[in-house]
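Missing here: one protein chain of the complex. Every other protein chain is in place.
Should a chain be cited, it is by its letter among A and B, assigned in written order, with residues numbered from 1 in that chain.
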Amino acid sequence: MEIYLFFLFGGIAVVGALAMVFNKNAVHSALFLLLTLVMIAGLYVLLNAQFIAVAQIMVYAGAIVVLILFVVMLLGAELGESIPRWLTLRNSVMVLLALVFLTVSGTAVYDWLYSTQPITGTVTDEVIARQGSVQLVGESLFTQFLLPFELASILLLVGIIGVVVLGGWRLVQHRQRGE
Amino acid sequence: MEQIINWLANILSNASWWGLPVEPAASVIVWAVYGFILALVVAPMAMIVLTWLERKIIARIQDRIGPNRAGPFGIMQAMADAIKMLTKEDITPLGADRIPFNIGPGLAAVASILIFAVLPVAPGLIGTDLSIGIFYVVAVGAFSILGILMSGWSSNNKYALLGAFRAVSQLVSYEVPMVIALITVAVVAGSMSTLTITENQTLASGGWYIFAMPLTFLIFFLASVAEVGRSPFDLLEADSEIVAGFHVEYSGLKFGLFMISEYVHALAVAALSATLFLGGWNGPGVAQAVAASPFWGGVLGFVYYLLKMGIFIFIMMWFRGTLPRFRIDQLLDFGWKLLTPLSLVNLLVMAFIVRLFQPGNVSMGAEIPAGPLASWGGIGQTITMLVASVLLVFLTTLVVRAFARRSRARGFRAIAAIEN
Partner (left out) sequence: MTAIEIPALNFAALLPLFIVVGTGLLVVVLDLFIADKKSLGWLSLFGVILAAIVGNMQQGGAGFDPAFQNVSLLDGYANFFNIIFLSTAALSILVALGYLGRVGLHRGEYYALLLFATSGMMAMGMATDLMVVFIGLETMSIALYVMSALNRHSRPSGEAGIKYFLMGSFASAFLLYGMALTYGATGSTNFSDIGSVLTAGTVAPMAMLGLGLLLVGFAFKVAAVPFQWWTPDVYHGAPTAVTTFMSVGAKAAGFATLMRLLMVSFPAFAVDWQLAIAVLAVLTMTLGNVAALAQKDVKRMLAYSSIAHAGYILVGVAAATTEGIKSVLFYLLIYAFMNIGAFAVVGVLEQKEAIGTKLTEYAGLARKNPWLAMVMALFLFSLTGFPPLAGFWGKLYIFRAAVNADLTWLAVVAVINSGVAAFYYLSVIVQMYMKPAADDAPEILPSTPATRIALAVAGLAVVLIGILPASLVDMVAKGVFG
């Protein structure tokens, strides 16, 4: 049953990703992106990571894709430049390279899964049932990964300052002129 | 596989309530189907009843009688409206983007209905008790924004698009204080599970959270009303400005889905407020009744729950009857410059008080010392939080007044400068 669900979620995610890339309408692309991300959230649930799954939905459906859609709609950039021909030499080379990469990475991962012993972590179903997934995430954030967690706050601050620097330009000019 | 059954199928089913002797596997599927049908039936019914109620209440506020012809108290008026809506022609505009246009309303309605999955409506009756309950509520609510945005854009109508823009800026902005208020509740309750939060609000452990955290409640409720997009935050529809906003091109059943979405979402907000701040189904005599008979105890709890929901529903309708609509810049200012910072300060203060009152325990091999005031117990914590909240409200008033005075003085100076 689990394996069927995996292929269901995974398959839809892949189809959604392809549709996102090949769609000419930016809004449709964004919606397919969301479909892919929600399906990946489904995969997280299969892996017992319910907290991550819900966080994924909240962050992407609630914020990122909504903002992407907002910007695309606001600029009226739904229909980008039309591509006259798909089958060019450049595109075929790119597709070929992508397929090569896909084969190589697929083989490597497959090989690892079936030849060497997979490494299992300490977080099992039983541990999650006992402690809850939120507690586990919180615990590792505040112990093992405290420094990256704190540095991430600097990262976010940089992002905010960056937006203000680039977006608040007019305001600064107004102020410099003494308005 | 268990976790999937527990997490997805179990959302709408719980066989333990009536103590039915059923196979676990069969019960999951049967109850899932029952729950599914129940949700699909209850949602439109709720919409129908609530529209009637709203028309009646607003009529009273405006010194009218409201619908009174069809049936007793005009209650059949709502049924008639529903039938009218069902039989209307279903129009898809020529320039519309068909697929998002048709998915949008459904997405919005489903998002509202899904919230009920984690709400404990009576002792023993809950869709599923997730350990991340209130986080789930926020995540699912996000889909309604998406539904609105999709339908607003795909209608190919400028008013619809404007409505969708307003919807996004409003919903995204008000999500922030709402989530922080929810985090405050989670910190005080020590859990994100709605069931645990309900059970923590007994008299012994300090009573309902509305007494401990009136400010948190206020922030949460205002932000939630904005999130639903009801008056005075109904800028996304604003019929006097942008006709009807994002659903201007919709008719028939799809329009009905938007109505369902709005009213069920309002209901969900009322239910959530009742769960988080009024103790859910807690009330005098529930515990004893449950001990005597789980079924009748459940019914009593459910009645309490409905009453508490009713209070909030009434308040929302009261808002609509009395308050004028915000302007978009005022709305965003209110959200970002008042509610968000206030909710952050509130979270800090509440977390600090919780630490003061935390009983000592041993967990994961580490001994956690008790807070200095742990001996005061739950009631002491409630009183301290209440005092802190009142103080915070007082300080906020001072700050806001100072700002208002300054900006007013600036306005006077500007006028004086023009006159000179």
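Criterion: a residue touches a chain if its C-beta (ideal position, glycine included) is under 8 Å from a C-beta of that chain, and two chains touch if they have at least 3 such contacts.
All values derive from a computational prediction rather than experimental measurement.
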> Considering the whole complex, which of B:Q77, B:S112, B:S154 or B:S191 touches the chain not shown?
Replying inline: B:S191
>> For review purposes, identify every residue of chain A that touches the missing chain, sorted by number.
In response: 104-105, 107-109, 111-112, 116, 119, 121, 131-132, 135, 138-139, 142-148, 151-152, 154-155, 157-159, 161-162, 164-166, 169, 172
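Just so it is clear, only the chains that are shown with their structure count from here on.
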> Which of the residues in chain A end up touching chain B in this complex?
Replying inline: 1-2, 5, 25, 27-28, 31, 34, 45-46, 48, 50-51, 54-55, 57-58, 61-63, 65-67, 69-70, 73-74, 125, 132-134, 139
> chain A touches which residues of chain B in the complex?
Replying inline: 1, 3-4, 7-8, 97, 100, 130-132, 135-136, 138-143, 145-146, 149-150, 153, 161, 164-165, 168-169, 172, 175, 192, 364
